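This is the structure, below, for whatever I ask next.
What you see is the complex with one protein chain gone and the rest in place.
Per-chain numbering from 1; labels A and B assigned in written order.
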Amino acid sequence: MKPKEIVVVSGKGGTGKTSLMASLAVLASEPVLADCDVDAADLHLLLNPQIQTRQEFWSGKKASIRQADCFSCGHCRRLCRFEAVHTEASSVQAPLKYLIDPIGCEGCGVCVHFCPVQAIDFKDSRAGEWFVSATRQGPMVHARLKAGAENSGKLVAVVREQARRLAAEHNRELILIDGPPGIGCAVIAAITGASVVVAVTEPTLSARHDLERLLALARHFSIPVLVWINKWDLDPQMTADVELHCRELGAELLGRVRYDPLFVAAQIQGKTLVEFDSGEVAEEIRSGWQRLLQWLV
Amino acid sequence: MKIAITTNGSNLEAPVGQRFGRAERFMVIDPATLEYQLVENPGDPAQGAGIQSAERVARLGVSALITGHCGPKAYRVLQAAGIEVYVGAQGSVAEVLEQHRQGRLQPAVGADVEGHWV
Partner (left out) sequence: MKIAVASGKGGTGKTTVAVSLALAGQQPLQLLDCDVEAPNCRIFLQPTINPPQPVSVPVPVVDQEKCSRCGQCSALCQYHAIAVLETATLVFPELCHSCGGCRRICPEAAISEQEREIGQIFTGRRELVDWVEGRLNIGEAITPPLIRAVKRKARPQGTVIIDCPPGTACSLVAAVSGCDVVVLVTEPTPFGLHDLHLTVEVLRQLQLPLGVVINRSDIGDQRVEHFCARERIPIWLRIAHDRRIAAASARGEGLLAVRPELADDFRRLLENLTKLGGKEANR
(Lines give C-alpha, C1' and ligand atoms only; values in the text may rest on other atoms or scores of the structure.)
Protein backbone atom coordinates (compact mmCIF):
# COMPACT_ATOMS: atom_id res chain seq x y z
CA MET A 1 0.00 0.00 0.00
CA LYS A 2 1.32 3.39 -0.93
CA PRO A 3 2.49 5.24 2.18
CA LYS A 4 0.86 8.55 3.08
CA GLU A 5 3.06 11.61 2.65
CA ILE A 6 2.46 14.56 4.97
CA VAL A 7 4.39 17.70 4.05
CA VAL A 8 4.72 20.49 6.62
CA VAL A 9 5.29 23.90 5.02
CA SER A 10 4.66 27.50 5.99
CA GLY A 11 5.09 30.02 3.19
CA LYS A 12 6.70 32.43 5.62
CA GLY A 13 9.77 31.24 7.50
CA GLY A 14 9.89 31.30 11.29
CA THR A 15 6.31 30.26 12.01
CA GLY A 16 7.48 27.11 13.82
CA LYS A 17 7.16 24.58 11.01
CA THR A 18 10.26 22.55 11.90
CA SER A 19 9.58 22.64 15.64
CA LEU A 20 6.03 21.37 15.16
CA MET A 21 6.95 18.79 12.54
CA ALA A 22 9.62 17.39 14.86
CA SER A 23 7.00 16.88 17.57
CA LEU A 24 4.79 15.10 15.06
CA ALA A 25 7.73 12.84 14.26
CA VAL A 26 7.81 11.79 17.90
CA LEU A 27 4.04 11.30 18.15
CA ALA A 28 3.80 9.25 14.96
CA SER A 29 4.31 5.53 15.21
CA GLU A 30 7.03 4.24 12.91
CA PRO A 31 7.27 7.08 10.43
CA VAL A 32 9.91 7.66 7.81
CA LEU A 33 11.22 11.20 8.16
CA ALA A 34 12.48 13.56 5.50
CA ASP A 35 13.97 17.03 5.75
CA CYS A 36 13.28 18.74 2.44
CA ASP A 37 14.46 22.16 3.59
CA VAL A 38 17.65 21.45 1.73
CA ASP A 39 19.27 24.84 1.83
CA ALA A 40 18.77 25.58 5.55
CA ALA A 41 18.01 22.23 7.14
CA ASP A 42 17.33 22.37 10.89
CA LEU A 43 15.37 19.21 11.68
CA HIS A 44 18.51 17.27 12.56
CA LEU A 45 19.11 19.63 15.49
CA LEU A 46 16.08 18.12 17.19
CA LEU A 47 16.12 14.55 15.94
CA ASN A 48 19.87 13.83 16.18
CA PRO A 49 20.26 11.57 13.17
CA GLN A 50 23.17 9.14 12.96
CA ILE A 51 24.34 9.28 9.37
CA GLN A 52 24.58 5.85 7.77
CA THR A 53 25.07 6.65 4.11
CA ARG A 54 26.15 9.79 2.35
CA GLN A 55 25.67 10.32 -1.39
CA GLU A 56 26.72 13.08 -3.68
CA PHE A 57 24.12 15.03 -5.58
CA TRP A 58 25.20 15.90 -9.09
CA SER A 59 23.10 18.28 -11.08
CA GLY A 60 23.84 20.40 -14.10
CA LYS A 61 27.22 21.59 -15.26
CA LYS A 62 29.57 24.49 -14.72
CA ALA A 63 31.77 26.27 -17.24
CA SER A 64 35.34 27.26 -16.46
CA ILE A 65 37.90 29.03 -18.60
CA ARG A 66 41.27 27.38 -19.24
CA GLN A 67 43.42 30.46 -18.75
CA ALA A 68 46.32 29.04 -20.75
CA ASP A 69 44.14 28.84 -23.87
CA CYS A 70 42.14 32.02 -23.41
CA PHE A 71 43.13 35.10 -25.35
CA SER A 72 40.70 37.48 -23.64
CA CYS A 73 38.45 38.26 -26.58
CA GLY A 74 35.57 38.78 -24.15
CA HIS A 75 33.01 36.97 -26.30
CA CYS A 76 31.92 34.79 -23.36
CA ARG A 77 31.13 37.84 -21.29
CA ARG A 78 29.00 39.32 -24.05
CA LEU A 79 27.11 36.05 -24.47
CA CYS A 80 26.47 35.25 -20.82
CA ARG A 81 22.96 36.19 -19.75
CA PHE A 82 23.59 35.38 -16.09
CA GLU A 83 26.30 37.94 -15.31
CA ALA A 84 28.64 35.07 -14.45
CA VAL A 85 31.70 36.17 -16.42
CA HIS A 86 33.97 38.64 -14.64
CA THR A 87 37.20 40.32 -15.49
CA GLU A 88 40.32 40.92 -13.46
CA ALA A 89 43.07 43.27 -14.48
CA SER A 90 46.46 41.70 -13.80
CA SER A 91 48.74 44.51 -14.91
CA VAL A 92 48.70 47.48 -17.26
CA GLN A 93 50.29 45.63 -20.18
CA ALA A 94 48.60 42.25 -19.77
CA PRO A 95 45.16 41.72 -21.32
CA LEU A 96 42.17 41.43 -18.99
CA LYS A 97 41.79 38.06 -17.34
CA TYR A 98 38.36 36.49 -17.83
CA LEU A 99 36.89 34.34 -15.08
CA ILE A 100 33.61 32.51 -14.69
CA ASP A 101 32.02 32.69 -11.25
CA PRO A 102 31.14 29.07 -10.42
CA ILE A 103 28.33 30.15 -8.14
CA GLY A 104 26.79 32.50 -10.71
CA CYS A 105 27.23 30.11 -13.66
CA GLU A 106 23.94 28.45 -14.56
CA GLY A 107 25.52 25.79 -16.75
CA CYS A 108 23.78 26.78 -19.99
CA GLY A 109 26.81 25.91 -22.13
CA VAL A 110 26.52 28.88 -24.46
CA CYS A 111 29.98 30.31 -23.76
CA VAL A 112 31.44 26.80 -24.03
CA HIS A 113 29.98 26.29 -27.47
CA PHE A 114 30.71 29.70 -28.91
CA CYS A 115 34.21 30.36 -27.55
CA PRO A 116 36.24 30.91 -30.75
CA VAL A 117 39.18 28.92 -29.40
CA GLN A 118 37.26 26.34 -27.36
CA ALA A 119 39.00 27.46 -24.21
CA ILE A 120 36.12 26.73 -21.85
CA ASP A 121 35.64 23.45 -20.01
CA PHE A 122 32.15 22.22 -19.20
CA LYS A 123 32.03 19.81 -16.30
CA ASP A 124 29.36 18.03 -14.29
CA SER A 125 28.63 19.91 -11.12
CA ARG A 126 28.39 18.46 -7.65
CA ALA A 127 25.53 20.47 -6.25
CA GLY A 128 25.18 18.96 -2.80
CA GLU A 129 24.83 15.75 -0.89
CA TRP A 130 22.13 13.71 0.76
CA PHE A 131 22.13 11.38 3.74
CA VAL A 132 20.21 8.39 5.00
CA SER A 133 20.30 8.35 8.77
CA ALA A 134 18.81 6.62 11.77
CA THR A 135 16.93 8.53 14.44
CA ARG A 136 15.16 7.32 17.55
CA GLN A 137 11.89 7.84 15.66
CA GLY A 138 12.81 6.03 12.48
CA PRO A 139 14.89 6.36 9.33
CA MET A 140 15.49 9.89 8.13
CA VAL A 141 16.56 11.30 4.79
CA HIS A 142 18.11 14.75 4.68
CA ALA A 143 20.33 16.78 2.42
CA ARG A 144 22.56 19.79 2.03
CA LEU A 145 22.54 21.89 -1.11
CA LYS A 146 25.77 23.66 -2.03
CA ALA A 147 25.94 27.44 -1.74
CA GLY A 148 24.12 29.24 -4.50
CA ALA A 149 23.05 26.03 -6.16
CA GLU A 150 20.07 25.80 -8.45
CA ASN A 151 17.75 22.87 -8.83
CA SER A 152 16.97 22.68 -5.16
CA GLY A 153 13.74 21.14 -6.47
CA LYS A 154 15.64 18.20 -7.85
CA LEU A 155 17.43 17.55 -4.55
CA VAL A 156 14.11 17.81 -2.73
CA ALA A 157 12.76 15.22 -5.16
CA VAL A 158 15.71 12.92 -4.45
CA VAL A 159 15.06 13.19 -0.70
CA ARG A 160 11.39 12.31 -1.22
CA GLU A 161 12.21 9.43 -3.53
CA GLN A 162 14.62 7.99 -0.96
CA ALA A 163 12.03 8.42 1.77
CA ARG A 164 9.56 6.41 -0.31
CA ARG A 165 12.19 3.75 -0.90
CA LEU A 166 12.82 3.50 2.84
CA ALA A 167 9.10 3.29 3.54
CA ALA A 168 8.87 0.34 1.17
CA GLU A 169 11.95 -1.33 2.65
CA HIS A 170 10.87 -0.91 6.26
CA ASN A 171 7.20 -1.48 5.54
CA ARG A 172 6.13 1.87 6.90
CA GLU A 173 2.90 3.60 6.06
CA LEU A 174 3.71 7.17 6.87
CA ILE A 175 6.26 9.65 5.55
CA LEU A 176 6.57 12.93 7.45
CA ILE A 177 8.30 15.71 5.55
CA ASP A 178 9.71 19.00 6.82
CA GLY A 179 9.26 21.30 3.85
CA PRO A 180 11.09 24.43 2.69
CA PRO A 181 9.84 28.02 3.09
CA GLY A 182 8.52 30.10 0.19
CA ILE A 183 6.56 29.02 -2.87
CA GLY A 184 9.27 28.38 -5.44
CA CYS A 185 10.82 25.28 -6.99
CA ALA A 186 11.79 23.62 -3.71
CA VAL A 187 8.26 23.90 -2.31
CA ILE A 188 6.69 22.73 -5.56
CA ALA A 189 8.92 19.66 -5.52
CA ALA A 190 8.07 19.07 -1.85
CA ILE A 191 4.31 19.16 -2.20
CA THR A 192 3.41 17.67 -5.59
CA GLY A 193 1.84 14.26 -5.14
CA ALA A 194 1.66 14.59 -1.36
CA SER A 195 -1.35 13.17 0.49
CA VAL A 196 -1.81 16.37 2.46
CA VAL A 197 -0.01 19.61 3.22
CA VAL A 198 0.07 20.98 6.75
CA ALA A 199 0.52 24.75 6.51
CA VAL A 200 1.92 26.15 9.75
CA THR A 201 1.09 29.81 10.11
CA GLU A 202 0.96 32.49 12.81
CA PRO A 203 -1.39 35.43 13.43
CA THR A 204 0.75 38.10 11.76
CA LEU A 205 0.10 40.04 8.58
CA SER A 206 3.28 38.75 6.95
CA ALA A 207 2.41 35.13 7.66
CA ARG A 208 -1.13 35.61 6.48
CA HIS A 209 0.07 37.16 3.25
CA ASP A 210 2.44 34.28 2.63
CA LEU A 211 -0.19 31.71 3.62
CA GLU A 212 -2.47 33.04 0.91
CA ARG A 213 0.28 32.60 -1.67
CA LEU A 214 1.01 29.11 -0.37
CA LEU A 215 -2.66 28.10 -0.53
CA ALA A 216 -2.87 29.42 -4.08
CA LEU A 217 0.09 27.23 -4.97
CA ALA A 218 -1.50 24.16 -3.36
CA ARG A 219 -4.75 24.85 -5.25
CA HIS A 220 -2.74 25.15 -8.46
CA PHE A 221 -1.49 21.60 -7.87
CA SER A 222 -4.77 20.32 -6.37
CA ILE A 223 -3.24 19.29 -3.05
CA PRO A 224 -5.38 19.42 0.11
CA VAL A 225 -4.19 21.72 2.89
CA LEU A 226 -4.75 21.70 6.64
CA VAL A 227 -3.87 24.95 8.40
CA TRP A 228 -2.24 24.89 11.82
CA ILE A 229 -2.13 28.22 13.60
CA ASN A 230 0.95 28.51 15.79
CA LYS A 231 1.46 31.21 18.47
CA TRP A 232 -2.28 31.82 18.21
CA ASP A 233 -2.52 33.68 21.51
CA LEU A 234 -0.28 36.50 20.28
CA ASP A 235 -3.33 37.85 18.50
CA PRO A 236 -6.57 35.93 19.13
CA GLN A 237 -8.49 38.34 16.91
CA MET A 238 -6.28 37.78 13.90
CA THR A 239 -6.29 34.04 14.64
CA ALA A 240 -10.08 34.07 14.49
CA ASP A 241 -9.92 36.01 11.21
CA VAL A 242 -7.56 33.48 9.67
CA GLU A 243 -9.77 30.62 10.80
CA LEU A 244 -12.81 32.31 9.31
CA HIS A 245 -11.06 32.80 6.00
CA CYS A 246 -9.54 29.35 5.76
CA ARG A 247 -12.45 27.83 3.90
CA GLU A 248 -12.45 30.75 1.49
CA LEU A 249 -8.76 30.18 0.94
CA GLY A 250 -9.45 26.55 0.17
CA ALA A 251 -8.13 24.98 3.34
CA GLU A 252 -9.42 23.22 6.44
CA LEU A 253 -8.21 23.82 9.99
CA LEU A 254 -5.99 21.48 11.88
CA GLY A 255 -6.01 23.46 15.12
CA ARG A 256 -4.11 25.97 17.22
CA VAL A 257 -0.91 25.92 19.20
CA ARG A 258 -0.08 28.67 21.68
CA TYR A 259 3.10 30.73 21.90
CA ASP A 260 5.43 29.26 24.48
CA PRO A 261 9.07 30.03 25.42
CA LEU A 262 9.34 26.28 26.09
CA PHE A 263 9.91 25.82 22.36
CA VAL A 264 13.25 27.61 22.60
CA ALA A 265 14.15 25.85 25.84
CA ALA A 266 13.45 22.49 24.21
CA GLN A 267 15.43 23.47 21.12
CA ILE A 268 18.42 24.39 23.28
CA GLN A 269 18.27 20.92 24.81
CA GLY A 270 18.05 19.39 21.35
CA LYS A 271 14.58 18.03 22.08
CA THR A 272 11.16 18.27 20.54
CA LEU A 273 8.50 20.03 22.59
CA VAL A 274 6.47 16.90 23.29
CA GLU A 275 9.55 15.14 24.68
CA PHE A 276 10.52 18.15 26.75
CA ASP A 277 7.20 18.99 28.32
CA SER A 278 3.73 17.62 28.83
CA GLY A 279 1.75 20.73 29.66
CA GLU A 280 -0.84 22.66 27.70
CA VAL A 281 1.15 23.39 24.58
CA ALA A 282 2.09 19.71 24.28
CA GLU A 283 -1.62 18.90 24.57
CA GLU A 284 -2.43 21.26 21.74
CA ILE A 285 0.20 19.60 19.55
CA ARG A 286 -1.13 16.13 20.36
CA SER A 287 -4.62 17.26 19.58
CA GLY A 288 -3.45 18.57 16.19
CA TRP A 289 -1.81 15.22 15.50
CA GLN A 290 -5.00 13.33 16.38
CA ARG A 291 -7.01 15.55 14.07
CA LEU A 292 -4.46 14.93 11.30
CA LEU A 293 -4.68 11.16 11.76
CA GLN A 294 -8.46 11.35 11.61
CA TRP A 295 -8.31 13.38 8.43
CA LEU A 296 -5.99 10.90 6.78
CA VAL A 297 -8.34 7.99 7.29
CA MET B 1 4.34 -2.07 -36.60
CA LYS B 2 6.62 -2.22 -33.59
CA ILE B 3 5.68 -1.21 -30.07
CA ALA B 4 7.87 0.25 -27.34
CA ILE B 5 7.25 -0.76 -23.72
CA THR B 6 9.00 0.73 -20.69
CA THR B 7 10.75 -1.68 -18.37
CA ASN B 8 13.51 -1.80 -15.79
CA GLY B 9 14.03 -5.51 -16.55
CA SER B 10 15.36 -7.29 -19.63
CA ASN B 11 12.91 -9.92 -20.86
CA LEU B 12 9.21 -10.47 -21.55
CA GLU B 13 8.52 -11.53 -17.96
CA ALA B 14 9.84 -8.25 -16.59
CA PRO B 15 7.28 -5.82 -15.15
CA VAL B 16 6.25 -2.80 -17.19
CA GLY B 17 8.09 0.32 -16.00
CA GLN B 18 5.67 2.64 -14.22
CA ARG B 19 7.28 6.03 -14.74
CA PHE B 20 7.84 6.74 -18.42
CA GLY B 21 10.36 9.57 -17.98
CA ARG B 22 12.55 7.57 -15.61
CA ALA B 23 12.37 4.19 -17.36
CA GLU B 24 15.71 2.41 -17.46
CA ARG B 25 15.09 1.04 -20.93
CA PHE B 26 12.58 0.46 -23.69
CA MET B 27 11.73 -2.92 -25.11
CA VAL B 28 11.03 -2.51 -28.82
CA ILE B 29 8.85 -5.46 -29.78
CA ASP B 30 7.35 -6.79 -32.98
CA PRO B 31 4.00 -8.02 -31.61
CA ALA B 32 3.63 -10.55 -34.42
CA THR B 33 6.88 -12.41 -33.78
CA LEU B 34 7.62 -11.32 -30.17
CA GLU B 35 11.16 -10.54 -31.25
CA TYR B 36 12.51 -7.65 -29.26
CA GLN B 37 15.43 -5.28 -28.81
CA LEU B 38 16.43 -3.48 -25.62
CA VAL B 39 17.17 0.22 -25.99
CA GLU B 40 18.75 1.84 -22.95
CA ASN B 41 17.37 5.12 -21.61
CA PRO B 42 20.28 6.61 -19.68
CA GLY B 43 20.46 10.02 -18.05
CA ASP B 44 18.74 11.37 -14.97
CA PRO B 45 18.36 15.06 -15.68
CA ALA B 46 17.03 17.42 -13.04
CA GLN B 47 14.24 18.39 -15.40
CA GLY B 48 13.00 17.23 -18.76
CA ALA B 49 13.42 13.49 -18.17
CA GLY B 50 10.08 12.85 -19.83
CA ILE B 51 11.02 14.96 -22.83
CA GLN B 52 14.38 13.23 -23.21
CA SER B 53 12.76 9.80 -23.00
CA ALA B 54 10.06 10.78 -25.48
CA GLU B 55 12.62 12.09 -27.98
CA ARG B 56 14.40 8.76 -27.71
CA VAL B 57 11.18 6.82 -28.31
CA ALA B 58 10.37 9.07 -31.28
CA ARG B 59 13.56 7.89 -32.97
CA LEU B 60 12.74 4.20 -32.52
CA GLY B 61 10.29 4.02 -35.39
CA VAL B 62 7.48 2.57 -33.26
CA SER B 63 3.79 3.17 -33.72
CA ALA B 64 2.84 2.87 -30.05
CA LEU B 65 4.24 3.24 -26.55
CA ILE B 66 2.94 1.36 -23.50
CA THR B 67 3.83 2.46 -19.97
CA GLY B 68 2.52 2.99 -16.44
CA HIS B 69 2.33 6.78 -16.20
CA CYS B 70 3.22 9.56 -18.58
CA GLY B 71 3.52 13.27 -17.77
CA PRO B 72 2.31 16.18 -19.87
CA LYS B 73 5.60 17.19 -21.48
CA ALA B 74 6.43 13.65 -22.54
CA TYR B 75 2.91 13.20 -23.82
CA ARG B 76 3.19 16.30 -25.94
CA VAL B 77 6.37 15.04 -27.60
CA LEU B 78 4.98 11.57 -28.23
CA GLN B 79 1.81 12.99 -29.70
CA ALA B 80 3.77 15.30 -32.01
CA ALA B 81 5.74 12.27 -33.14
CA GLY B 82 2.49 10.53 -34.04
CA ILE B 83 2.94 7.75 -31.48
CA GLU B 84 -0.10 6.22 -29.77
CA VAL B 85 0.33 6.29 -25.99
CA TYR B 86 -1.13 3.71 -23.60
CA VAL B 87 -0.94 4.34 -19.85
CA GLY B 88 -2.04 2.43 -16.78
CA ALA B 89 -0.32 -0.75 -17.97
CA GLN B 90 0.39 -3.13 -15.10
CA GLY B 91 1.95 -6.55 -15.05
CA SER B 92 4.67 -8.12 -17.14
CA VAL B 93 5.60 -7.03 -20.65
CA ALA B 94 4.14 -10.26 -22.03
CA GLU B 95 0.84 -9.77 -20.16
CA VAL B 96 0.50 -6.20 -21.29
CA LEU B 97 1.31 -7.07 -24.89
CA GLU B 98 -1.49 -9.62 -24.81
CA GLN B 99 -3.89 -7.03 -23.33
CA HIS B 100 -2.98 -4.69 -26.16
CA ARG B 101 -3.46 -7.39 -28.78
CA GLN B 102 -6.95 -8.03 -27.40
CA GLY B 103 -7.79 -4.36 -27.59
CA ARG B 104 -8.16 -4.10 -23.81
CA LEU B 105 -5.79 -1.16 -23.42
CA GLN B 106 -7.22 2.31 -23.94
CA PRO B 107 -5.10 4.89 -25.74
CA ALA B 108 -4.43 7.93 -23.56
CA VAL B 109 -5.91 11.27 -24.53
CA GLY B 110 -3.40 13.18 -22.44
CA ALA B 111 -0.96 12.87 -19.59
CA ASP B 112 -2.17 10.87 -16.63
CA VAL B 113 0.08 12.46 -14.02
CA GLU B 114 1.41 15.95 -13.25
CA GLY B 115 4.94 16.50 -14.41
CA HIS B 116 7.37 17.13 -11.59
CA TRP B 117 10.92 16.52 -10.63
CA VAL B 118 10.55 13.04 -9.26
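Note that a residue touches a chain if its C-beta (ideal position, glycine included) is under 8 Å from a C-beta of that chain, and two chains touch if they have at least 3 such contacts.
All figures in this text were calculated on a predicted structure; none of them were measured in a lab.
Considering B:Gly9, B:Gly48 or B:Gly88, the position touching the chain not shown turns out to be B:Gly48 (whole complex). Among A:Pro3, A:Pro139, A:Gly182 or A:Gly288, the one in contact with the hidden chain is A:Gly182. Looking at chain A, the residues touching the absent chain are 10-15, 18, 38-40, 42, 45, 60-61, 79, 81-83, 103-104, 106-110, 113-114, 145, 147-150, 152-153, 180-186, 188, 202-206, 209-210, 213, 216-217, 220, 234-235, 238, 261, 264, 267-268, 270.
Where chain B meets the chain that is not shown, the touching residues are 45, 47-49, 51-52, 54-55, 58, 73, 76-77, 80-82.
To be clear about the criterion, only the chains that are shown with their structure count from here on.
Separating the CA-averaged centres of chain A and chain B is a span of 32 Å. Across the complex, chain B is touched by residues 59-60, 151, 153-154, 156-157, 160-161, 188-189, 192-193, 221 of chain A.
Across the complex, chain B meets chain A through its residues 46-47, 114, 116-118.
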